[in-house]
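Questions regarding the structure given below will be posed in turn.
The complex appears here minus one protein chain, its other protein chains still in place.
Labels A, B and C are assigned to the chains in the order they are written; within every chain, residues are numbered from 1.
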Amino acid sequence: MLRFAQFGAGRIGAIHAANLAAMPNAQLLHIVDVNAAAAKTLADRHGARVATVAEVFADRNVDAVIIASSTDTHADLAIAAARAGKAIFCEKPIDLSLKRVDACLAAVKKAKVPMFVGFNRRFDPSFSSLHARIGRGDIGNVEQVIISSRDPGLPPISYLKVSGGQLRDMTIHDFDMARWLLGEEPHELFAYGSCLVDPAVKAIGDTDSVMIVMKTPSGRLCHINNCRRASYGYDQRLEVHGSKGRLMAGNRTATTVELADASAVTGDKPLYFFLERYADAYRAELSAFVDAVESRKPMPVGAEDGRQAIVLAEAAVKSLKTGRPVKL
Amino acid sequence: MLRFAQFGAGRIGAIHAANLAAMPNAQLLHIVDVNAAAAKTLADRHGARVATVAEVFADRNVDAVIIASSTDTHADLAIAAARAGKAIFCEKPIDLSLKRVDACLAAVKKAKVPMFVGFNRRFDPSFSSLHARIGRGDIGNVEQVIISSRDPGLPPISYLKVSGGQLRDMTIHDFDMARWLLGEEPHELFAYGSCLVDPAVKAIGDTDSVMIVMKTPSGRLCHINNCRRASYGYDQRLEVHGSKGRLMAGNRTATTVELADASAVTGDKPLYFFLERYADAYRAELSAFVDAVESRKPMPVGAEDGRQAIVLAEAAVKSLKTGRPVKL
Amino acid sequence: MLRFAQFGAGRIGAIHAANLAAMPNAQLLHIVDVNAAAAKTLADRHGARVATVAEVFADRNVDAVIIASSTDTHADLAIAAARAGKAIFCEKPIDLSLKRVDACLAAVKKAKVPMFVGFNRRFDPSFSSLHARIGRGDIGNVEQVIISSRDPGLPPISYLKVSGGQLRDMTIHDFDMARWLLGEEPHELFAYGSCLVDPAVKAIGDTDSVMIVMKTPSGRLCHINNCRRASYGYDQRLEVHGSKGRLMAGNRTATTVELADASAVTGDKPLYFFLERYADAYRAELSAFVDAVESRKPMPVGAEDGRQAIVLAEAAVKSLKTGRPVKL
Partner (left out) sequence: MLRFAQFGAGRIGAIHAANLAAMPNAQLLHIVDVNAAAAKTLADRHGARVATVAEVFADRNVDAVIIASSTDTHADLAIAAARAGKAIFCEKPIDLSLKRVDACLAAVKKAKVPMFVGFNRRFDPSFSSLHARIGRGDIGNVEQVIISSRDPGLPPISYLKVSGGQLRDMTIHDFDMARWLLGEEPHELFAYGSCLVDPAVKAIGDTDSVMIVMKTPSGRLCHINNCRRASYGYDQRLEVHGSKGRLMAGNRTATTVELADASAVTGDKPLYFFLERYADAYRAELSAFVDAVESRKPMPVGAEDGRQAIVLAEAAVKSLKTGRPVKL
């Protein structure tokens, strides 16, 4: 039985808390949030208590922490958790600054605590099956990876201002997918970015539409396309070409209902957004974390993975700024 | 908050208990099962206590019962529950004998308790969406309904012997689908049955493969095909033709992964069996029951629906025996 | 080089003539039609000459005839062709009367000429592939066959009056499919018919919607559903269940274009009608006829197949009239 404290009682926090509550081998002891009402509501729902940061780290009963608070608090909480000897489940990104990420990783390494970074997509049933089938040799050697990742709608500009920009906030998931699927670290990338959805995005110096290409030392190629708005819902697809074949994983729909009438044959749109599409993935990643901690196995997605995704995002930002490819 | 006792701690009982446990407005007080160990395990898992039938009906705190015990106990438990004034959630079928079904319905009617019959498929997200879209007029007037319903594998002969036969045990779900989708009661049906999967089925006087056609007073037509064995998994599909179009609902798969290689393009088989395919439906039907009881609204699937499905099954049995169409 | 005369310069005649013209090992010599203008237009288009029936049968250069004239002329022309020693490609049905069909078959048998009946669907690339895969053992033993066959729209009532009725005019194709796929002759069938599309159909004593079930001696089951109107186009699908799996063949679309927008994901309707859907099949059947005549091999669809489909149609008509299953 792994006993948890959780930082953050927002949208993602509510998901993790509910998933913990349904796990037979985990228990949620404390909820911490600057929003006292949100903390209380979530704590009450799952039989936990509201606590302060200090109380959490002082409590010897706490084996592990979930860091699902705002991005700027991730690194400090992870460092404190490491020092307190708690296993860490940290929402992505660890931090928007690589320097602070490195400080965090150093603390974690020194404390020898396990740290998991919440790249939930690796646990999507379709994506994890596709990845396993690459490993099984279904398509031979990986040659090209194409990642399509498009959000249903532009977040508020107020959010975008503090998001770190599209590449650090949104594409970071796809950088992790790229590394995971390529089976090799990219050593160079090139990025194009545009503002096509809303001029307000341009006004704050951000992009809403990007296309990236990456290359690995052995010549494997990867393409990522992103847009902050897809009118038809959350578009999350993978395509991997290998020497023996192609694996694809597509979107899911709420139903399989199909209407044929005088105008067309019509089916469901993809599931609306990450809460719907990745519900299974959120459950599976937390379960994988608990299992790895309990069995003292390596983290399936570790702190170094969190770092590398940020390294790629930084490189893409630099490529956008300079208009040139960036070596890693 | 609706407080429950549950009869039956087997496979289906475990599902209902877990679904109850996850509902905010329901509570499981008692578990009853002739298998004491199974009852204890399930009770412990969800913080309920093991009880006897008598204790359940004597407990004023029990608002509702879930009858998920063996088929031959359904009617007696439902009658006792009705007399005790408990709301009833009864697994299908109410009974294999129409006479006993009628006795049960009389008791329920007299006691004026709500009774729900567990035709879970009405609550499958795809099937319920398809049904709602018929109601919304997407295909105009319903004209023809085609129901494909095939199980992954033959159950043990020992089960088949007490099952009431394929038409009462398996097709009964499809008879309910037919009534629900046709929007009119069939007034005649004709059935062909064969034993193609295993001669042992024939030896006990049962069928493993059936095809049925039905007709309603206004001329709407319905076809049902069943088989006890589909090597590719649980095949559950609906097809409804109307004056303005066609609605179809198909199978679901575990993943969307597709492999293209030198031999073919290959995707997942359908989900294996009812536990996988109808997991959402089991959740939704119980939730619908609780909501209907709490809001004193009519049961979405009532005792009369349970009876009518059996009436159709009986007619199909008669058609098989006589080799003639049977009027209802 | 096989030299042809063709009876009929209508819609189907135009297709056969064009397909002949494109074949390297066939030549079209004569066109015969009561409509002189139509005959001349078609003859001119393909370098043939307009001829009379007598001229055709007197011409020793004519090796084979295509009978694509009106249904009531098929049997007489086939008998005359047999007597003249010409190979016969006859559009379905041979005749609406089984007695005349038998007379025709007797003449053909006596003359020992090859006769092909134009069940074009056997030559649809998807259907013929499906059939071949049954033969290859992909699904083990055939157990159940489901045939969906729906026309885009009701023909004129004037046509329906002389059509022989839905079962003889439309379902006859599906009876041929059923025999072909079941791999055994059905020995009993039962039919329901309704008039749901247009009351004018009922007024002339016909149906526009039918559902049929059939059984073979070994217990194989088959279902056919038909409707004279499918708002979404020509719906032609096969589904065959065997001991080891399921084969399905669906509709084709003009394009693979799919639109995803705020309302839905939308694709093409099926191809509009038989001219579009079965264009390849018309080409392939004529080619198969020529090849079989030239190589003196058995006809891939022979006169007996034409007869058996009519036998089934007659039985279905009788079942509709009597309300009872009919043995064959």
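In the analysis below, contacts are C-beta pairs under 8 Å (C-beta built on N, C-alpha and C of every residue); 3 or more make two chains touch, one makes a residue touch a chain.
All figures in this text were calculated on a predicted structure; none of them were measured in a lab.
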{"item": "Interface partners of the hidden chain - shown chains only, full complex considered", "value": "A, B, C"}
{"item": "Absent-chain contact - pick from B:G47, B:G85, B:G205 or B:G267", "value": "B:G267"}
{"item": "Of C:D59, C:D102 or C:D138, the residue in touch with the unshown chain", "value": "C:D138"}
{"item": "Omitted-chain contact residue, chosen from A:C227, A:A260, A:A292 or A:A315", "value": "A:C227"}
{"item": "Residue among A:T71, A:T171, A:S209 or A:Q236 touching the omitted chain", "value": "A:S209"}
{"item": "Missing-partner contacts on chain B, residue numbers", "value": "231-233, 235, 260-270"}
{"item": "Touch residues of chain C, complete complex, unshown partner", "value": "22, 125-126, 129-130, 133, 138-139, 244-252, 254-262"}
{"item": "Positions on chain A contacted by the hidden chain, ascending", "value": "141, 143-144, 146, 148, 150, 190, 192, 194-197, 209-215, 219-223, 225, 227, 230-232, 235, 239, 241, 243-246, 323-325"}
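As a working rule, only the chains that are shown with their structure count from here on.
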{"item": "Pair of chains joined by the greatest number of C-beta pairs in contact", "value": "B-C"}
{"item": "Equivalent-chain rotation between chain B and chain A, CA atoms, steps of 5 degrees", "value": "180"}
{"item": "Separation of mean Cα positions, chain B and chain A [Å, integer]", "value": "40"}
{"item": "Whole-Å gap separating chain A and chain C, where each centre is the average of the chain's CA atoms", "value": "57"}
{"item": "Two or more partner chains touched - positions in chain C", "value": "230-232, 235"}
